[in-house]
Each structure stands twice: as C-alpha cells, then as structure tokens.
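And then chain A:
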Amino acid sequence: MNAIVKEKAVAPEPAAETAKREVLLKVDNVSLSFGGVKAITDISFDIQKGEIRAIIGPNGAGKTSMLNVINGFYHPQEGTITWQGKVRRKMKPYEAASNGIARTFQNVALFKGMTTLDNIMSGRSLKMHRNFFWQLLWHGPAANEEIEHRKKVEEIIDFLEIQAIRKTPVGKLPYGLQKRVELGRALAMEPDLLLLDEPMAGMNLEEKEDMSRFIVDVNQEFGTTIALIEHDMGVVMDLSDRVVVLDYGKKIADGPPEEVQANQDVIDAYLGVSH
Partner candidate 1 sequence: MFYREAGQFKTSYKADQALMPILQDRVGLAVILIIAFAVIPATANDFFLTSIMIPFLVFSLAAIGLNILTGFCGQLSLGTGAFMGVGAYAAYKLTSIFPDANVIVMVLLSGVFSAAIGAVFGLPSLRIKGLYLAVTTLAAQFFLEWCFIRIPWLYNYNASGAIEVPHREVFGIVASGAEATPLARYFIVLGITVFIALLMANVLRGRIGRSWMMIRDMDIAAELMGIRPLRTKLMAFAVSSYICGVAGAMMVFFWLNAAEPSSYSIRLSFQILFMVILGGLGSLSGAFMGAAFIWILPVILKFVPGLMGIDLAAETIEHATFMIVGALIIFFLIVEPHGFARLWAIAKQKLRVWPFPY
Partner candidate 2 sequence: MRNFKQLALGTAVALGVGLTGAMTTAVQAQDANYVPLLTYRTGPYAGSGIHIANGMHDYLKMLNERDGGIGGVKLVTEECETGYNAQKGVECYEATKGKGALVYNPYSTGITLQLIPKAGVDKIPVLSMGYGLSAAADGKTFPWIFNVPDTYWDGASVVIKYIGEQEGGLENLKGKKIGYIFLDAGYGREPIPLLEQLSEKYGFELLQYPVPGAEMQNQSSQWLNVRRDRPDYMVMWGWGAMNPTAIKEAVKIRFPMDKFIGVWWSAGDDDAAAGGEGAKGYKAMNFSGVGSDFPALDDIKKHVIDAGLSSTDAETIGGTLYNRGVLNSVIIAEGIRTAQELTGKKVITGEDMRLGLEALNLDEARLAELGLKGFAHPMKVTCDDHAGSHPVFIQEWDGKKWRQASGWIEPMTDLVRPLLEAAAAEYAEKNAPWPARTEPCPN
C-alpha cells in the first residue's frame, strides 16, 4: 500500500473555491472494514487549516470510525491520508499526538482515578521531558518543569471556568463537566487539529451553549483547526464552516452548511428513505 502511495506525489492545490486556506489534512479514497463488514467505503474529503469542519450522519454512518482513522487508531485497508502536505505512513496510535492531533471521545474517556488537574496535566505529557532520574530527585528541574506546565494548565482551567473542581477526582463530576474537562485535556496538548466526538451529547441547552462558546473561542483565539461530530443540527449549522455527510460508510454530501442542508440525499438519509 505504502509503495503505491509514494509514487502518487502530493496532490496539487484543490480547486479555487476551497483554496482560500491551506489544507491541513486530506483523506483520499479511504475504505475500512472489520472482518468483511465495511465501516467506511471510498471516502475522500479534506480539512483546511483554521476551519471548523463537521462530520455528520445518522447512527452507524461511520463517523467515529472516520475519526479513528484520522488519528491513527484504525488503519484503513485502502486509501491514503495526507497530513500537512505529506502522505502519512501506517502509524502507531501514540504517534498521532506528537503529530499534533488531539481528540475527545464519544463516551467520555477521562482518567477516572485522577483529579481534574491531573487529567489536564496529562495532556502535557508529550511536552515534558525530564527523565526518570530527575523525577526521582524531584526538587530542581523536574519540579520547575512541572510548575511551568502547571501555568499553562491553569490558563486552560481559567478559560474553561473549572477552577472550583481542580482537585476533584473526575469520576465524581457530573457528565457535562466531565466533557468540559476532556476538552481541557485535549487543549492542553496544544494540537494543530482537534477532533471532537459528539462534544455536546447528553447536555442540556445551557451546557450546549457553554460548550459551543468554548469551541468557537478555541477556534478563534488559539486558531486551532477543529473537526467535530455532532448530532444537533442547529449546533452544526451555526458552528461549522463546512460539513461532510456520511451514510452507511459512504460520503453523500460535502460543502457549506446551507448547501448541505438543501441536499436531497442528506434529507433522505436523515428521514430514512430506503436505498
């Protein structure tokens, strides 16, 4: 697979209407299956730097699988992924983080035994380098490094307005706050691309408004590119710059929200017209 990919040099800049920004990630003809069951079939789209890109579709459309492919947790059988202009080889899941991809999860995947502070600090893991022996000693370099990163983490805590729960074990927090901590943890990684898997699932209206505000702020203040999966159409249409629609593992539409909203295939998919 890799051999073929290498011959296919980086594609030239796409057509003019989407060329307003640099392409951060490009998915080309990706297919993924589990033991014969196709989860994703021949999907291509791109994510541009600085945009908020939404991936939507009915349940079982392959959205989460798509995110898993993007951050290297699943390896597609076919197709290529181009990251920051380079075709990506088959990588280990832990390499995604060092590439600058962070994410949150559909079912909150926080570290339950740790406090909010530690959870967010864990996002700094890759940026901390003091080795085991400095850690043993603690006083001096290891402690200084810890303090330096703690400052960054405190900024995120302030930004997300979760100062009060800093020392609370996350297992004890209500769901909405857990989602917020998870976002904080992803932000602590200072990613180039932030993947959000249903960041607003199970939230009430107020919490959704808060979360939407955070997402927009992250995008605008830090300039972070965001790809998100969301079921709430209102949120998707308000937040996102462009939307890609999946159904049964296939791409059925791609474009600005208003365009996608009008697309007949999308309407059919959501209303459940038989294929």
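FYI, a residue touches a chain if its C-beta (ideal position, glycine included) is under 8 Å from a C-beta of that chain, and two chains touch if they have at least 3 such contacts; residues count from 1.
Behind the choice of candidates: all candidates are chains of the complex that A comes from, given by their letters.
Quick caveat: nothing in here was measured; it's all calculated off a predicted structure.
Within this complex, chain A touches only one of the listed candidates (1 or 2), namely 1. Those residues of chain A whose C-beta lies close enough to touch candidate 1 in the complex are 71, 73, 92-98, 102-103, 105, 109-114, 118, 121-126, 128, 130, 132, 135-138, 142-143, 145-147, 150-151, 154, 185, 189.
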